[in-house]
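Omission of a single protein chain aside, the complex is shown with its protein chains in their original locations.
Note that the chains take the letters A, B and C in the order they are written out, and that residue 1 is the start of every chain.
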Amino acid sequence: MNSILNKYRRQRKITESLCDHLEIEDYVVQACPDVSPIKWHLGHTSWFFDTFILRPFSPSYRPLNSQYSLLFNSYYKTFGPHWEQRQRGHLSRPTVNEIFQYRSWVDNQMVELLSSGTPRESFEAIKELVELGINHEQQHQELILMDIKYNFWVNPLRPHYAEQLNNKNAGSKNENHIIPSQFLTILGGMRSVGTKDKQHFHFDNETPKHELYLTPFNIQNRLVTNIEYLEFINCGGYEDFKYWHTDAWDMIQSTKLNCPLYWENREGDWYQFTLYGMKKLAMNEPVSHISYYEAHAYAHWAGKRLPTENEWEVAAKEFGLYPSKTDHVLDRHQYHPREYTPRSTSNGMVDTFGNLWEWTASAYLPYPGYKRRQNALGEYNSKFMDGQYVLKGGSFATSIDHIRSTYRNFYYPDKQWAFTGLRLAEDIDE
Amino acid sequence: MNSILNKYRRQRKITESLCDHLEIEDYVVQACPDVSPIKWHLGHTSWFFDTFILRPFSPSYRPLNSQYSLLFNSYYKTFGPHWEQRQRGHLSRPTVNEIFQYRSWVDNQMVELLSSGTPRESFEAIKELVELGINHEQQHQELILMDIKYNFWVNPLRPHYAEQLNNKNAGSKNENHIIPSQFLTILGGMRSVGTKDKQHFHFDNETPKHELYLTPFNIQNRLVTNIEYLEFINCGGYEDFKYWHTDAWDMIQSTKLNCPLYWENREGDWYQFTLYGMKKLAMNEPVSHISYYEAHAYAHWAGKRLPTENEWEVAAKEFGLYPSKTDHVLDRHQYHPREYTPRSTSNGMVDTFGNLWEWTASAYLPYPGYKRRQNALGEYNSKFMDGQYVLKGGSFATSIDHIRSTYRNFYYPDKQWAFTGLRLAEDIDE
Amino acid sequence: MNSILNKYRRQRKITESLCDHLEIEDYVVQACPDVSPIKWHLGHTSWFFDTFILRPFSPSYRPLNSQYSLLFNSYYKTFGPHWEQRQRGHLSRPTVNEIFQYRSWVDNQMVELLSSGTPRESFEAIKELVELGINHEQQHQELILMDIKYNFWVNPLRPHYAEQLNNKNAGSKNENHIIPSQFLTILGGMRSVGTKDKQHFHFDNETPKHELYLTPFNIQNRLVTNIEYLEFINCGGYEDFKYWHTDAWDMIQSTKLNCPLYWENREGDWYQFTLYGMKKLAMNEPVSHISYYEAHAYAHWAGKRLPTENEWEVAAKEFGLYPSKTDHVLDRHQYHPREYTPRSTSNGMVDTFGNLWEWTASAYLPYPGYKRRQNALGEYNSKFMDGQYVLKGGSFATSIDHIRSTYRNFYYPDKQWAFTGLRLAEDIDE
Partner (left out) sequence: MNSILNKYRRQRKITESLCDHLEIEDYVVQACPDVSPIKWHLGHTSWFFDTFILRPFSPSYRPLNSQYSLLFNSYYKTFGPHWEQRQRGHLSRPTVNEIFQYRSWVDNQMVELLSSGTPRESFEAIKELVELGINHEQQHQELILMDIKYNFWVNPLRPHYAEQLNNKNAGSKNENHIIPSQFLTILGGMRSVGTKDKQHFHFDNETPKHELYLTPFNIQNRLVTNIEYLEFINCGGYEDFKYWHTDAWDMIQSTKLNCPLYWENREGDWYQFTLYGMKKLAMNEPVSHISYYEAHAYAHWAGKRLPTENEWEVAAKEFGLYPSKTDHVLDRHQYHPREYTPRSTSNGMVDTFGNLWEWTASAYLPYPGYKRRQNALGEYNSKFMDGQYVLKGGSFATSIDHIRSTYRNFYYPDKQWAFTGLRLAEDIDE
């Protein structure tokens, strides 16, 4: 259990490190129903270990506060009523300090359980659940950055989350793209997607590994950039119904949406809110914070389409470039998607992993033969398999442990606040 | 052009015949935003020919009223602003009489165009558009019955649309199911779905015909019946979150939904509103007017799942039973799904076609290689390829011309007012 | 009882005559929640006699349809559930024809009861209730015209309700006002308002007659005209928060309201929808179809204020000019407010009665010593004594029987669809 214990400690620490420079007030607010207060993330990830591991497996378990189950349960109806998501920002208590105490409380008992106290017969079950809890915590690490960014953006003072170490590339000139857009051809035929890996953790929605027949197609060698997306805007893309799904069009009519989230036009110049504050829009950066609706509309306007999740996964296995395993957001101090520069690698499928999540054309549905977990963890993934779209690849804020071609992220098609981008695909006409 | 002219005349007549017994007032109301006033259907189907054929192709075309384009355009933004769907029931004018005059006006010009006036060079284009217009009109024939039923149901007087010729089967005893539920096995492997038929009309969303690899599965020999669905209700299916998608659960919490549309419990006995008025629930009838959410929840509760659209299509080609080609709702005077009786056929995939639309597990998305039409007709199907689910098979109210295995119907997952039912599927575990 | 029977017959006839030129479809629609379908008014006014007189007093009473009580009850919760107002337009049945049958059914039984069948001991009670029912019917006569006008306005075809017999005055030149605006001084002191008249009908909200002390004030000799109101618009009245109550400002921000209801600007020229169809705005006509919010904002902009209901009533008793008793909307064929012309009377308080309802500054609250009726009729007026404002005087569409200085009409402050106008008042500074 030592390695899992170390992994547990390391990830719990990372979560807290992400909050190092926050003010107390920054932990409390929730600027829209989609985001959660940072203190809630800190409590909820602890509740996960508390509920799924300590309560069932630790004989000496004592809850710290009987109300925390109500307050920090996200959506597991198996455990009874939970506080409504949209009201998470209405609670001043428990205080940030009390929530850190809750983390310690849980951590102490987890350490005890993992160091010595595990009964042999439940060893495997506990290990699997700790793995799940760690992966869950890693998902919330990315959410913490997403949510801080949104909360800061809404505030007219536009606070910074971090300081940029160097800004050589900021506000780059509108020079020609460093990496020309090209299309890589993927031959059709029988392929497999999904995983049956027993050695490494994966989520249930990545299973079972299954065969499928793929029609040949082309996929773009890199992500669409800000300068390219700007052309879509300047050509009236947001004013022409014909690029949009009907629900998307209704949405942009009622919200007056006319650019990606975090973009701001100041007297003709485009700026972008980042975790470093407001910056001039970097033209050779991949476009980010777009919804599925926008990704689809852009692709349609460009005469292309989005890849399906199957196409993406097959292409990534063939051409995808993995980031180095030691590469973590906190180590890199990189809180923004990387720009394409003359130094960027330009072979294969650039930025497949770890720059921005890529919208696919695929509805988030179960794989053929998918088995839902029978207990409360059945609520983790399967009840969301309706109305959402799959994203692949991972962003700069994604834990390196989640960087794999089979990982399936998912959001509703109108959401912009995730670290999303897009890569085009096209049919090969015979 | 003679055959197309005859077909045109026949379908235009059928649409009107469906309204034969309506009162003037019945044409006007719109009891919820999903349904449309019957008089709007009569106008809109005429506007379709007016707009897509007469205006571009008939040199002598004169519009009857310049406002009709605004009022009878459904959602084609290519043609400018259109009257909002949810306000269609706010208009007393044009009167029913004036709309019948509009139909005649269009019909006269269509007859003239089709009998003589077609320039040779546009012959094929016109023929294709007339085919499309006729198929469009046939879709609205089914909508007329759906919408009348809903409007009558909302009214506490519960008017009848039709009189039942015989009611031998009504309120059938709860005897054991006449056709036992069984599962038919479909072998896996390479299959094709979709169509490339050049001889017969099909919608663009059915193309291209394409290959896919199918895992073996089982599919139910008939539809789920009322008595079976009642067991789901009686076992608390609507009160247990674990059968439902998260959006579905939120919806049933807020709407208090607890049974299919048109069901009413009177002191313990279940009744069902039909186009013949209120009837005791017929237990051996396939359950109808359920949403995708309910179909999915039932399947989940039953330990099964819904078939995908591909599975359904492949199974239907193998086991599906077609209704007779002469069989039309107006000829049959059958305005309700057929019950299973001792006389029902019991081989193959019973009721594959023409009893109730069957929800599939598939999101309504474009087929691989799908090409969207470039003109206004691109709005017909493709802009709806988001957020909806595919239904297959056709109902008792579906035009016989739409009965084919490749037809893709689609509705949002919460909608109940279509003539929908469900058939189960299951994985074959190795 | 003969005179009351004649009055009953005459008013029931007038209601129906107002519908003489309607199409069946015009009776059915409800273009917004505030208005009711015309057929509902016809049914509801009959239900009033049915419920308050025939059921309790007629031994031979038989209801025509047991559901009509549900459908035609407006808001009397004493009688159990009633059909929701905003859904009145969702019902095609009973048909218009059936509702006329219901009227006959009620009329026949009312005639029988009133001609012969009245037991002596209930004579007075019945007489009083018939008077109330007739006054209620007269209120709905005005509502019928209000609601037809709104339903026709919403329709892009803009149907006419009536033909203008002569239009000498239509689209009058922007000549100087025929009647100059002047202010009449009302001396302060002890006055009385309200009524204790036992001879003539009045509503309970007009009682008791009570004493009050009035500070001296000035009141305008005529109503504010379209040309005057247009100046308010042209000076940016709808764009400057400072003339508006906070709720009013929020409302006009969200609705984009920028002119009275029924006004339409066509390339710089103002038009107005009337019961005769669209007309050029007549500049010397009193401004109509404004809300309390607009009346207040105009007065504020003009450096004046609205009169209170007490001020208005006292002034009307002193300076008000009554219309001739024989004057009825159907006799006059006058379906629009009268314009000021060189022939207009110009002494006293012009148009006190019978041109447009005048908004007052007074919230609709009970008079000191007001006693609410104890039975179901307690719901007639008193439960609305919250959140509304009093209007005085009566419009061209108001029954002559309702023309009296003590009558209190009331609407919510944002409503525009009544036949409303405004007259200014001002303080007399010492």
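In the analysis below, a residue touches a chain if its C-beta (ideal position, glycine included) is under 8 Å from a C-beta of that chain, and two chains touch if they have at least 3 such contacts.
In this text, all values refer to a predicted model and were calculated from it rather than measured experimentally.
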item	value
Among the chains presented, those that the missing one touches	A, C
Which of C:Asp20, C:Glu121 or C:Asp386 contacts the chain that the document leaves out	C:Asp386
Hidden-chain contact residue, picked from the options C:Glu16, C:Asp197 or C:Asp247	C:Asp247
Chain not shown, touching residues in subunit A	23-32, 39, 65, 67, 70-71, 83, 87, 89-96, 151-152, 154-157, 159
Sites on subunit C contacted by the missing partner chain, in the whole complex	75, 77-78, 190, 210-213, 215, 241-242, 244-249, 293, 296, 308, 361-363, 365-366, 368-369, 378-379, 383-387, 413, 427
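One rule holds for everything that comes next: only the chains that are shown with their structure count from here on.
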item	value
Arrangement of touching chains [line / ring / star / complete / other]	line
Subunit A and subunit C, separation of their C-alpha mean positions in angstrom	60
Geometric centre distance via CA averages, subunit C-subunit B, whole Å	47
Distance between the centres, which are taken as Cα means, of subunit B and subunit A, whole angstrom	38
Residue numbers of subunit C (touch at least two other chains)	none
